[in-house]
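Just passing along the structure, written as structure tokens.
One chain of protein is taken out of this complex; the other chains stay put.
Chains: A and B, in written order; residue numbering restarts at 1 for each.
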Amino acid sequence: MRTHTDYLSFTTRQRHELINITERIAAIVAASKVTEGMCLVSAMHITAGIWVNDEESGLKQDVMEWLEELAPEGDYRHHQTGEDNADAHLKRTLVHHQVVLPITKGALDLGPWEQVFYAEFDGQRKKRVVVKILGE
Amino acid sequence: MRTHTDYLSFTTRQRHELINITERIAAIVAASKVTEGMCLVSAMHITAGIWVNDEESGLKQDVMEWLEELAPEGDYRHHQTGEDNADAHLKRTLVHHQVVLPITKGALDLGPWEQVFYAEFDGQRKKRVVVKILGE
Partner (left out) sequence: MRTHTDYLSFTTRQRHELINITERIAAIVAASKVTEGMCLVSAMHITAGIWVNDEESGLKQDVMEWLEELAPEGDYRHHQTGEDNADAHLKRTLVHHQVVLPITKGALDLGPWEQVFYAEFDGQRKKRVVVKILGE
């Protein structure tokens, strides 16, 4: 049995950003030497998530606008602590903050259009993602 | 350590459909000979998801109507590519596209009413689900 752990760091330019990390995850899987297993990708900061969907610029704008409708910036109790990012906590909840990717024959076993995105909802500061691989 | 990989295919009659796949997953777990482990079930197409909930026809209609309210069919930027299914990408995001099922004593370790559904939001063509099992 093999296990492998790595971390990715992000400091986005924009407050909201979708960053395609599929190739970076594939490189970590290759480094792990795991050929059959599972790869957990999980955003460690509670105002970011992981989204597996399409590398299509229109859809990427659609999803960000739609998240803004369902979890808008605004006035929340959380802001009484001095924070201003409650909406980002809710957006992370909607897209979910993690994914488990299957590894088959040494590669990510993704569908034809599945791409893995780091979804930042309160960026412009350093944040991390943990990648944990288990298998053989 | 054992690993096991299988795939399910679906070509639904309706555009939107919930298909109970619990028994098919249980059969794959039995074939894997894994008695303690985890079973990842993940929709490989980005307009479908996996939902773990109740086999009750009223609730199944409720959830589909509710998804239509939160992520309605309509006009999206994604449709400038010729596609017409942006809402299906958003519905997949809401229900999430995957689940990890525990395997204990050779069987799926589900709660009393937990059933596993393939949630199709843009069907009528062939789509796949990957099942990846890890354990001993």
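Going forward, a contact is a pair of C-beta atoms (placed from the backbone, for glycine too) under 8 Å apart; a residue touches a chain by one contact, two chains touch by 3 or more.
All values derive from a computational prediction rather than experimental measurement.
Of A:Ala86, A:Ile103 or A:Val116, it is A:Ala86 that touches the chain left out of the display. Across B:Thr5, B:Thr22 or B:Asn53, the residue that sits in touch with the chain not pictured is B:Asn53. On the side of chain B, the interface with the absent chain consists of residues 1, 36-38, 51-54, 56-59, 61-63, 66, 70, 94-96, 99-100, 102-104, 109-114, 134-136, using the contact rule stated above.
By the touch rule set out above, chain A reaches the unshown chain at residues 1, 3, 5, 38, 40, 42-46, 70-71, 76-81, 86, 89-90, 92-94, 96-98, 100, 128, 130, 132, 134.
Here is the rule we go by: only the chains that are shown with their structure count from here on.
The distance from the centre of chain A to the centre of chain B, each centre being the mean of the chain's C-alpha atoms, comes to 20 Å.
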